[in-house]
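Let me give you the structure first, and then I'll get to my questions.
With one protein chain held back, the other chains of the complex are shown just where they sit.
Now for subunit A:
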Amino acid sequence: MPKIRIDNQEYEVPEGANLLESCLSAGLDLPYFCWHPAMGSVGACRQCAVVQYQNEEDTRGRIVMGCMTPVTEGAIFSLTGDKASGFRQAVIESLMLNHPHDCAVCAEGGECHLQDMTVMVGHRDRRYRGLKKTHRNQYLGPLVHHEMNRCITCYRCTRYYRDYAGGTDLAAMASHDHVFFGRHDEGTLQSEFAGNLVEVCPTGVFTDKTLVGQYTRKWDLQSAPSVCVGCAVGCNTVPGERYGKVKRVHNRFNAEVNGYFLCDRGRYGSGYVNSDTRLPYPGMRGAEGRFTALNHHDALAEFERLTVGRRVAGIGSPRASVEANFLLRSLVGSDSFAPGVSEQEQPSLQRATALMRSTPARVPSLADIESADAILVLGDDVTHTAPRVALALRQSVRNRAYELAADMKLQPWQDAAIRNLAQEQRSPLVSVTPGSTRLDDVAERTLHLAPGEIAEFAFAVAAALSGGDSAGNPEAAAVAQMLRDARRPLIIAGTSLCEEALLDGAAAVAGALVSREADGTRAPMLSLVVPEANSLGQALLCGDDAPDLATLTARAEAGEIETLIVLENDLYRRGTGEEIDRLLDAVTTVIVLDGMDSATCSRADLVLPAASAIESEGTVVSMEGRAQRYYPVFVPGDERHSSLYWLLCCLKAADHKHFVDINHVDEVIAACASAVPALAGIVDAAPGGSYRSHGVRIPRQPHRYSGRTAMRANISVHEPKQPQDEESPLAYSMEGLNRDEPGSLLPFVWSPGWNSNQSLHKFQDEVGGALSGGTAGARLIEAAGPTTVPEAATPSSIDAATLELIPRPAIFGSDELSARSAGVRDLMPDAYLELSVADAKTLGVEAGDGVVLGGSDTAFEVRIDPSLRRGCVAYAPGLNGCIGLVPRSGVSLSMAPDWKRRDADLIARDGQEGSLS
């Protein structure tokens, strides 16, 4: 580690870092704008100027940019010298020449990096008396608000949007001091990661549009560490609440998972917590079929009456916590507990779980994925099934560039230089999917095959890798060669196509790679995408023998089930309407615990309102097998309680022998860990409720939280005691210390002088590195030793003459909860079916026509996707109208009678928005 001198003080700094990073890591405040820990340096803003001296004798020194200066042994710098601080003051003064007088009405105010840096530098008065330049704003869609006047031209936005996230429709435009950051034409930003602009832009140019209409300053937000339940990636988040409403979601840094960025489903998908379809009170269906509201004591009594001593079965949910599922499973018995996924999905999910646990390859974290240097994607369009993985893959294809840079002795943070050097050279990514994907622009090769064919292809690659004959499949041979040449090859497959053979194929490829690499210099990785936040946890809990919905239906029809308890699950999204009706008709009593009204709730006899993930504590297991804990951000209102509470009360009422002494979340977690060996590690996901940081709790509210004596004064002027948190180490108040706690307990970031999210570096030992308190989560699956590699399996296939229904999930719409959030709802398309050109021709339909699926009478709009494999009909699960479609079933299509085409104009405009400028 080189030693450098800054203002006559010696510092030991990390090798290969730049001076700005080193200063920040050493706790020195050096202002900056354009540098970003995840995006490196370009030296555009000139804010991080320091003076560098040649040697001891040099007294003049010269001004250099901290972010562009590598630290070398013995280098001498000054941060505080007049020359450096005068320069920095001049820079910020010029940045502020045209800055509007907007802080009061700016959604960045109070967490604005520009405010912080202005104060840090000491600039106060605008001396220039000329007119201020102004810009017009653009409409950028329902998620991101644009206010261009506030721009300081640091270029972070375009560097993030184009270079990091691969977007094409946001750019720097115009010339000289007219530069404008926006789209060519107004319209919705096309990237699925556009929301990160809100956090990346150091000013209020890009702000969260869903927040601006119900704005709360950062200092007034109550927040707690949470985990996104939008998909199985398990990104760490910080939702902020005020007045009982979730106002916004920010990223919570996790070095091994989401790093600095979320996807837009995660950032904007929490609005469901405020939705008016939320259930406030328990409801009991009376004789006349209507629900009457109950208080929670009566509801519990009813719950117990309908459960205890009866023949009960339970259906869990992959979107509920491990603990809630565990309690329900304990209540009904493991033979009567279904994991709550569709019949088509359950075998794939079980298979994926088994493969992850047995594969000798590493099941990678997102950080591992970013380090891959050859990638084979099988089946999934990850941008839509596990969005944040796609953003990570966009970084892994850059590993080629970093290799080239290393040869030239360039440091990884020298962003512009490395991009210039590599140009279009990328690490290879091959995508084998039924149709085009959002990653095609960085893919070296794309193949469009039907699900069964993808599985066969995977086995061909595996055969080629183990030296078998692949003469019949040159593509497979080429892919095998690509993987063989790589140091860190990565195979990604997913359950979205409901094809077990495909998962086997992926595992076979990964297995073949491992058996080739006995020397240990290479680290093959196998990542299997599962659908929901806790799908993997659910599979680990249930094991392979859990009954599926069909089994439960059969047993119900045989009269073996009196009461069916459904946990946080809308069954009508898990099967066809008739199937679910049959199940619910066959049982005497249906009890539903859920947060929101749903088709299943309408069939229930007793509905218990469950708190959302943002209002409760629980553990979920992500697709890499990482158990992560989320904590309540605020106390749920009305009569809502966490599912865990309802179920634990019921278990105690039933005098269940294991639960009489269990009263605390931690005890439930411990009971679950000891009862289910596969989940033993969940205890380590986060510290228990008795943890204290420096002897005190961790506050959920920033120390400037305002309005405490007025917030609820309209209800009563007598202020109640702050709610007490009996469960977690966090406090529902501003008292305590947000310092030195483990990463899994970080409620928000703030540090004196650093009000914006840039204060994160004060919580890291090394800027950009892991949190000082350790990375959140505990991995439950670590690479097993060499095991048997799956044999070539026969993929499920249907009659070649019929069309096959292929699920092609959509980031906005396929997830049940986020689809109920305002911003996401606006981006959800109407239901459609996608056809290949050839199939459309055979059927005689064109884009915009209507078709009906054989037998049913719902009509779908036709879209034609030239990339789609012939014989596949794709639909987006979860969209209104697509609910109840059976994945991978054979279908016949016919023209819809009396179909009205959508306004041609509208289609044309949509098309135009899609074609990126």
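Assorted remarks:
Assume contacts are C-beta pairs under 8 Å (C-beta built on N, C-alpha and C of every residue); 3 or more make two chains touch, one makes a residue touch a chain; residues count from 1.
The criterion applied here is as follows: contacts and distances are computed from a predicted model.
The listed options are "4Fe-4S ferredoxin-type domain-containing protein", "NADH-quinone oxidoreductase subunit I", "Protein-glutamate O-methyltransferase CheR" or "ABC transporter ATP-binding protein", and the UniProt record of the chain not shown names that protein "NADH-quinone oxidoreductase subunit I". When the omitted chain is restored, the residue from A:Tyr53, A:Tyr139, A:Tyr215 or A:Trp899 that touches it is A:Tyr215. The omitted chain makes contact with just one of the residues A:Gln9, A:Ser175 or A:Thr794: A:Ser175.
Screening A:Gln47, A:Asn149, A:Ser226 or A:Asn251 for touch with the missing chain picks out A:Asn149.
Residue-wise, the contact with the chain that is not shown comes from A:Thr134, picked out of A:Gln9, A:Asn55 or A:Thr134. Within the complete assembly, residues 100-105, 109-110, 131-137, 147, 149-150, 173-176, 178, 180, 212-217, 219-220, 242-243, 704-711, 713-714, 716-718 of subunit A touch the chain that is not shown.
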